[in-house]
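Note that one protein chain of the assembly has been removed; the remaining protein chains are unaltered in position.
Let's turn to chain A:
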Amino acid sequence: MLSTVPLNAGRRRVFGSVFSPASLEARPPLASSFDHDQAALASFQSTASFATLKVDSQTGSFVSAHETTDPLSDHETWDQAWSAATAFLSIPDHGFAPIYEARDTDGSEMLRAWNRLTPPSKETADSLSYLAAATQQTNTLQGGASSRGLFSWYSDEIRRHFLTNLRGGLYEVLHSSDKSGLLRTIVDCLQLAFRLYLAPIRHYLLPLIPASEQSRIFTQLQRGFHTVVSYSLPWLQISPLLTQEFAQDALIILGIDTLLEDPDSDDEEQDEMEVDGEYSVSYCDWKHANAETRAHMMTEHENNEVTMARDRLLAFLNGLQLVGLGGDKAQKVFANVMNIMMTEFIRAAYTSQWEAPTSVPQHLRHWVENVFARLAVQVLNIIHTQPSNQPAGTLDVSFTDVEKWQEIAVSRLGALRASELFDVIVEWPTSTGAVEDLKHFTTHPAARTYVTQSFIAILNQRLLHPGASTVEILQLYISIIRAFHLLDPKGVLLDRIARPIRRYLRDREDTVKVIVSGLLAEPPTDDTSDLPSSHDTLVELSTELSKAHQLSLQTNTSELDWDDMNWMPDPVDAAPDYRKSKSSDVIDSLISLFDSKETFVKELQTLLGDRLLQKREDYDQEISVLELLKVRFGDSALQACQVMLRDISDSRRVDHSIRHDQDLHAKILSRFFWPEIQDQEFIVPEEISSLQERYSEGFEALKQSRKLTWRNGLGQVTVELELGDRSFSNEVTTWQATVIHAFNSTTENEQEPISKSILDLSTDLKMASALVRSACLFWVSKRILVETSRDTFRVLEFLPTEAEVAEGSANNDGGAGGITADAGDAAAAAEAAAAAAAKETAEAAAMEKMNLYWQFILGMLTNQGAMNLQKIVMMLKIVVPGGFPFSNEELREFLAGMVSKGKLEIVSGGSYKLVH
């Protein structure tokens, strides 16, 4: 029998170690008569009907024999009964195919066909009850050896049948290419087989033995079946299939599938849901629902799909458990799947759900309790491990387990938020909810470290690179400050995050400039706030400045305030040089970027200077900003700025008193307090200079011992031009006005328009030629001048008519005819020329500065002896106030110039040495 099973030696050994050889080869222990064996053999090979016939033929004598107590006839009767019973119970070898085909039916037909439901004939029933009774007797008399006889025989029979008939088939099914629903098929087959095996026992044999024995024997048989199943189906192949099955249904039951497809069908469904209070796990729906609906949303009105999936899964698991594939192995798989599902749900439900106020954690806890835990309880109820170990009625899932799951879920949510943090902050302040969620997560140091480290990594990758503009970085930094202040009011996390950002910002050259211009920017008024804020200024800063002003007035209690009853020690994970900041003061953080305030004050001065020199009605904005900054920097630091402001207001008064109905207004600046102003030197027209003189006289009369030096390059002039056919009036710069003034017709009736070359103008006006060119091009763009030939301009008294333009261009053959020059092009050219002129002056200023540096170099080389280039640069960087702005190359060039002038010589080792 067993030899028909294809077992190789190795397997046999393994098998043998599990099932003792004795049990495998167990024979009915008594009357090891040959004919019993034969009968058994025959019954195995014969058809069921034949066996039944055979049993029928034997019945007559043995009912009576049962009653007799004669040992010999007892033995014989036993033999007869045994063969009748085994013939009845033996399982026909129909192979795997019938079972496979019948797997979808309820199986009763199949059972009938296999003769498993036919009630035993009278005789068989008698013999069964005889054996059962004998079991009872022998139980007491012979230690139960024979009682196990029949059942262990049947157990062997099951095993034999399974191995010969089912195993191969199942193996094939398991290896078929189509994996979907494969496990269900297998479980169905196994379930059918299980019924097939146990039906007669349950129906006819168990009622014959006492109730106390029934369950023991049944379990024994069941266990036998389970072992053989798990032996023939390797778990390694089952578990991925099981995972798949779990995942498939869990996705539906936990509502993850609807979340994933939600965005498309959102609108239509949402209305329905609100009306019906329909079942939903979506956070969106939940959030909008009122408290009452919330409570029921996940527990009631399950939609059909979910119910179906749940029923399907539970039915499947019932089968799984029944055929012995459940138990702790299945539990492990289930736990694994649920673990993945939780992450999946959180990802699907809460990604990009950042609105405040947040109720994500509540929703998540609710979900875990009502949906997640519910499924877990239901599933674990079925695939329990040892039902006997537990008293009836206890759940496999305790409430503390649920609480733990909730904790896990919340920390998963935290991990999700941590990974989203950068985008959250980009979206700030519409994403405050996400930070609140994160707050639930950053409760212990490890999580805090995780958040900061992952965030810093993202920052380095996405923000702190040359592609991001300083404004963007600062804007984000402000958002970070606000977000992390909400997350951790103590500021430890911010302190950690801010370090790399601050370090990076310090390296950026334009940081100060951006901050200061942001501070001075006009705060957005209500009508402009809708417009996308300009990308080159940080308007927030000025708003912040006026807003944060109140906060900063509160005295900042220091570490040394012994009376501070609210004092708290620094948090444990704070950095050694962590400083507590009471408020999320953005301005303060930005100002403290740099060690000294001087950089800021200097930049502020420059910018303030530019703004104050503009012609404007009032300077309230500047004044208020300065007042606010004074609170932070202190009066002394901003003294220069204050003087600048006072200069402006004073000069207005002075202007009033000096002016003798003149059209000349002046701003009187105290040279010492203003930043260096780049000026263009040139001679102003005589009319103006006489006005200037009178003005100066008036001023000197008013303020004795003070003298005016005119800065001709700065200022605005209202120019009115009378041309042959039109007039022009506009506000232009002084040098532009001076240049056009030079074209002024001296006599009214002069017919020929005045024409001048740049060279002439440059010498006449003592103006830099680049500047002259720029001014001329400006007037060309206004169609006042035309460039007749290169660097020669003429007044355009009469605008050419269309025809003339066409003619002119035809005559010129599209050459460099200035007449047809497009005004737009000219404007662009004028701009470029102005830029070039500005650059020229800047370079001149730089050269001027270089002379100062030369003094430094001179002092250095005189006192410290010969030095090489690196050392000179290093020293200059240390000693020059405000740093040394030139590169090594520029300095080398400069020094080379000095060498050629004979002031320096290069000695051994490339060092520079002064020539005495």
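Throughout what follows, a contact is a pair of C-beta atoms (placed from the backbone, for glycine too) under 8 Å apart; a residue touches a chain by one contact, two chains touch by 3 or more; residues count from 1.
Note that contacts and distances are computed from a predicted model.
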Protein name as given in UniProt for the chain not displayed, "Ubiquitin-conjugating enzyme E2 2", "NAD(P)H-quinone oxidoreductase subunit 6, chloroplastic", "TBC1 domain family member 13" or "Ras-related protein RABA1f": "Ubiquitin-conjugating enzyme E2 2"
Which listed residue (A:639, A:789 or A:864) would be found touching the missing chain in the intact complex? A:864
Looking at A:492, A:875, A:891 or A:904, which makes contact with the chain not pictured? A:875
Applying the definition given at the start, please give the residues of chain A touching the unseen chain. 559-560, 852, 855-856, 858-860, 862-865, 871, 874-875, 878-879, 881
